[in-house]
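Up next, chain A:
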Amino acid sequence: MSKPRIIVIGAGFTGVATAHDLALRGCEVTVVERGPIANGTSGRTHGLLHSGGRYAVKDQESAIECIDENMILRKIVPTVIEPNGGLFVALNEQDVAYGEDFIAGCEACHIPIEELTPKQVLAMEPNLNPGVLAAFTIPDGTFDPLRLALSFAATAKKHGAKFLLYHEVKGLLMDGQGNVTGVKVLDLPANKELELHADMVVNATGAWVGEITVMAGAQVPIQPTPGIMVAFDQRIAQRVINRLCPPADGDIVLPQRRMMVIGTTSFTAENLDYIPIIDEQIDLMLERAYELAPALKSAKLRGIYNATRPLIGSGAPGRSVARTFKCFDHKETDNVDGFVTITGGKATTLRAMAEKTTDIVLGKLGLNIPCQTMDYPLISYREFYALNN
Partner candidate 1 sequence: MNTNPNIFTRILSWFDPRGKTLGTYGFMLNRITALGLTLYLFLHLIVLGTLAQGPDAYDNFLKLIENPILKFGELLVVAAVFLHGLNGIRIGLNSFGIAVPRQREFFIGVVVLSLIAIAFFGWRMYFA
Partner candidate 2 sequence: MAEQWNITLVIRRQKQGQQPYDQEFKMEANPDENVIDLVERVWAFHDKTLNYAHACHHSTCGACGMRVNNVEKLTCITPVRSVVSNGGTLRVDPMRNFPVISDLAVDMGELYRRMELVGHHPVNSDRQEAIQKEFRPAGPADPGEDFIRLSDCIECGLCMSACPIVGSTPDYLGPAPLAGAHQAGLASNPKLLDIVGGTDGVWRCHSAYECTAVCPSNVDPGWRIMELRRMLIGEKLKSWFSPRKSVEVSK
């Protein structure tokens, strides 16, 4: 059988990682993306290489995914990662009490932590709130969002994947039985419409998956949930600083180059393409940031932006929804063959999402090719722009 032709819609983390896995397993992949690489949610992540600590108590499935993928990414793409570790810090008695659940949760999820005294943690990070009552180290890290995506995309390109950036999907090509056979795209730079045929179309548009599934008369329970991020112009800590508490607004501040980024909130938005900044949320983020690290009071604001998480709904909106990912085979869910949707997840789990999706895609095509991406070192992210299509 000739190489399976797969079209991946979306060049965010999910799209590029899936293209990489598909290409590595011998498929002919074309990625279509209406903008540049990682211009949606993926580019705007604050860059936390998640250790799973935040989910160790209430969402252990996500936590285990995170810690496992954290270790894999450190191995396969070290050139975009700052592996400086992280801290969970308790600022009041409630936080300290949560520490008990936190320890048990991390143990259950094999997340290695170490308790520190206030004196120890302030020696490590002098700009922390001096009233810190307890702290734990955790194997967090930070990464460059765009360059993580580019690393996967470059490696996919090296193995033959084609990237059509600035190509917007206008519709899906269907056969007479309501199955998907390809995509109709508008080449925006050339202002030309193209039809691309494929054996399978993978919808990897993250928060926007609903806009694509509707083109096939299908649907997925996506609940796009934006949140604000605020970047300060001073790097006053070398490690990720997490608040020792259940997931809450502004529970993390982390270094990104010479900045600190605080996030985030949770709300709903009408138009995914433009989400206005809400001033009250900026104030809330500043308040939380100053609590964790008072030194930030002398820093200036550098960037303020929203990013939309692709949460998979099941009823309750907002934070209680699981942060894990799901791959929907539309033959099963909507009787539309040739079409799968992958969404949800966190940045750190991009490779795992791609593995699951590629397993499903190849399974549907009757192929059984083992995944190698957990061990395959990614090539230099620069090759994405340097290699020609």
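Going forward, a residue touches a chain if its C-beta (ideal position, glycine included) is under 8 Å from a C-beta of that chain, and two chains touch if they have at least 3 such contacts; residues count from 1.
Inclusion criterion for the candidates: all candidates are chains of the complex that A comes from, given by their letters.
These numbers were taken from a predicted model, which means no experiment stands behind them.
Peer 1: Please name the candidate from 1 or 2 that touches chain A in this complex.
Peer 2: For chain A, the touching partner among the candidates is 2.
Peer 1: What does chain A use to touch candidate 2 in their complex?
Peer 2: It is residues 35-39, 42-44, 47, 78-84, 124-127, 142, 144-147, 149, 165-166, 168, 188-191, 229, 231, 234-238, 256-259, 261, 271, 273-274, 277, 279, 302-305, 380-386, 388 of chain A that touch candidate 2.
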